[in-house]
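Here the complex is missing a single protein chain, while all its other protein chains stay put.
And then chain A:
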């Protein structure tokens, strides 16, 4: 049936081209450069500046472990905007104004994400953070009190990645003797998809951060971890928590849910900012499907939230941060009753995208489309064609009979 196969092919081509068009929401490519502690000749503190220059705009990501690990995101509409850090001020007790992006007029939008605390609790009975009894919580790890290794060592200019690795300073039980908590940061120059699970689709306007708990000794049986994230929005701005459920788990097998924190829509070219993650974490460095931990998030808390007293967010947004900016916090817990306990593998990694613009969204891959069209479409085509042929034959027969009658 040449007609139907031709039809299938054309439909496929159409779908394919649509896919290609839709597949690149990130716009143009960017030129990304990493800078470690710009203007400081020491590696006792960590500040990583990621500068991503695109057409007519520049994105600045400032990652730092001074105080609580923080990502500062600044969108400027100039290709030459630059970051200035006043180190003496930054390392003083009142760091307000120590970090600025110049020229100040080019800054369209800035926001910050602070990774403030890690909870550890006994999740043997329930993994639901809100249902866990207070007694089942172990003392919280305050990430601002961690001591962080030099990022310079882990800086990779070609992969555009760096790792902030820290251990708890007050560690009476020796949980961090062999282990650490780290944040691995990756910047992107263009849109594409990670090769490792959870294979997040990223744009040139976003970066990835991985939260990794590696060989930190659990403080009891059935230990689970949870991460507290605090976001800072400019005056009047607000972040909303969205959950997107899709039928498509092609890229991240068994995971059907994407969660994202998105700021209000904007009129300028910056667009909203987002923090996006898939509802999964992994218990292995070479993540496989069966290493998947169920990842659960809790409602956004906006009332009376404050930032940790130490964070570069203070240095950028200034002292008025608490009063003039809106601060929201979210908890994310890893592992459920069905998953193996943390102590079995002693490893946990969770990835999130952070960036500007509309959050990327997965679409069906051409392969699935092709199979669906060919496997499920062909029977339908055959059915229609078959009934058509039957109709034709019957009509012919009727005509012949009519002709015979006529002759008779």
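Please note the rule applied: a residue touches a chain if its C-beta (ideal position, glycine included) is under 8 Å from a C-beta of that chain, and two chains touch if they have at least 3 such contacts; residues count from 1.
The rule is simple: contacts and distances are computed from a predicted model.
Within the choices "TBC1 domain family member 25", "Lysosomal dipeptide transporter MFSD1", "RBR-type E3 ubiquitin transferase" or "DNA repair protein RAD51 homolog 3", the name that UniProt assigns to the complex's undisplayed chain is "Lysosomal dipeptide transporter MFSD1". Considering A:288, A:320, A:384 or A:402, the position touching the chain not shown turns out to be A:288 (whole complex).
The missing chain, though absent from the display, is touched by one residue of A:68, A:255, A:307 or A:353; that residue is A:255. Contact between chain A and the unshown chain involves residues 245, 247-257, 279, 288-290, 292, 294, 336-338, 367-368, 371-372, 375-376, 378-379, 382.
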